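As you look at this complex, bear in mind that one protein chain is not there, while each of the others sits in place.
Entry: chain A
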Amino acid sequence: MTHDDGTPTENTATEDGQAAQTANGRAPSRRSLLGWGGAGLALGAVSAGGTAAALRTGDDARPAGADATAGSAIAFHGRHQAGIASAVQDRLHFASFDVTTDDRDELIALLKEWTKAAARMTAGDAVGGGAVGGLAEAPPDDTGEALGLPPSRLTLTFGIGPTLFEKDGKDRFGIKARRPEALIDLPQFPGDNLDKTRSGGDLCVQACADDPQVAVHAIRNLARIGFGKVAIRWSQLGFGKTSSTTPDAQTPRNMFGFKDGTHNLAGTDTAALDKHVWVADGEAKGKESWMAGGSYLVARRIRMHIETWDRTSLQEQEEIFGRNKGEGAPVGKKHERDTPHLKSMLPTAHVRLAHPDSNGGVRILRRGYSFTDGTDGLGRLDAGLFFLAYQRDVRQGFVPLQKRLAATDALNEYIQHVGSAVFAVPPGVRNADDWWGRALFA
């Protein structure tokens, strides 16, 4: 967009919405249309709570008040990007982009514009001059489908793929030397059946929100701003988070009906996050210093063979996972959070192979979502898990874990990895003058 409102709206992400509205004096924000802090917030809470209740009935119902903040805004600025350790929202729209320009300045200009739009959207404001009230002859700056919706805890998390540093042997933007060593090209794992058109990408944006409309709106507007500089390579919608970063909430279930992510890293466990997720200052030296406070993301589209799984006996299902289906308790235990006794499980049980104790204590932060993209033309549900995992170093995190799983996991009979991508996720945007990737291009 050529539009530039010239106001430091990024500040609004963590400030009171009404004040921000008055300050920038532009088109109405989503919040102001609703009445910030009033009906809008209540509406958001009610609808998100309603969704949660509909998804989890009976004993699984969330504790009252757990969704009280479901409609609110999550701070955009900070040391780390939001959307990693922050509480997992209900919905996802993940997009991978190819950079189509060869011009470094153009790419930088786009990243600045994206950051500005992201700060506005996560705060619940419309992009640029808004969706209404502009010139009658011109298409509006904002596409408008999120008008009237609360911020919905939208987070936009930005990542950089290996091909931005080097593609076909070419240093495209003069940053080849700054490619972090941890940003490897993932090896081929046994059983992978990767579709190139659903894999890789120069850049990615992970949009998570409690309302799918808000997540889709964000990606759509970023894509639109990017036309001519970037093109969407592939994207994935997700629902029903498959892991939680908030241990006191119910552990969600995956498409196989099992609780997943019981021992996922908690967003509040800063020591564990520092150890397993964030790139430390001391670790990111010299040419890699731009990654301090960042993380590495692995995205895998994992297709689940739903129909054959559903014809599998309960006993076999439970043995394959190493947990029971109802409670999620490990084999031989009563409660979900009881410490698993790995040796009681089958040697090929999923939980046994994935457990940190089987992997030298290494942990990853999972943030995946279920997906269902209709049917596949053969009448089978095109469904599965869109696996997202953050870690400090892919070489110690996902790679050894997946090597182990790909070799022996009993679940492999029912799943197939069909898409794959890896991204360096820079640290957070610090303030209104900062932008996605600034330290890399500095």
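The rule we apply is simple: a residue touches a chain if its C-beta (ideal position, glycine included) is under 8 Å from a C-beta of that chain, and two chains touch if they have at least 3 such contacts; residues count from 1.
Methods note: contacts and distances are computed from a predicted model.
Of "Acyl-CoA dehydrogenase/oxidase C-terminal domain-containing protein", "EfeM/EfeO family lipoprotein", "NADH-quinone oxidoreductase subunit K" or "4Fe-4S ferredoxin-type domain-containing protein", only "EfeM/EfeO family lipoprotein" is the UniProt protein name of the chain excluded from the display. Among A:Gly133, A:Gly148 or A:Gly228, only A:Gly228 touches the chain left out of the display. Although one chain is not shown, part of chain A still touches it, namely residues 2, 98, 100, 135-139, 197, 224, 227-229, 231.
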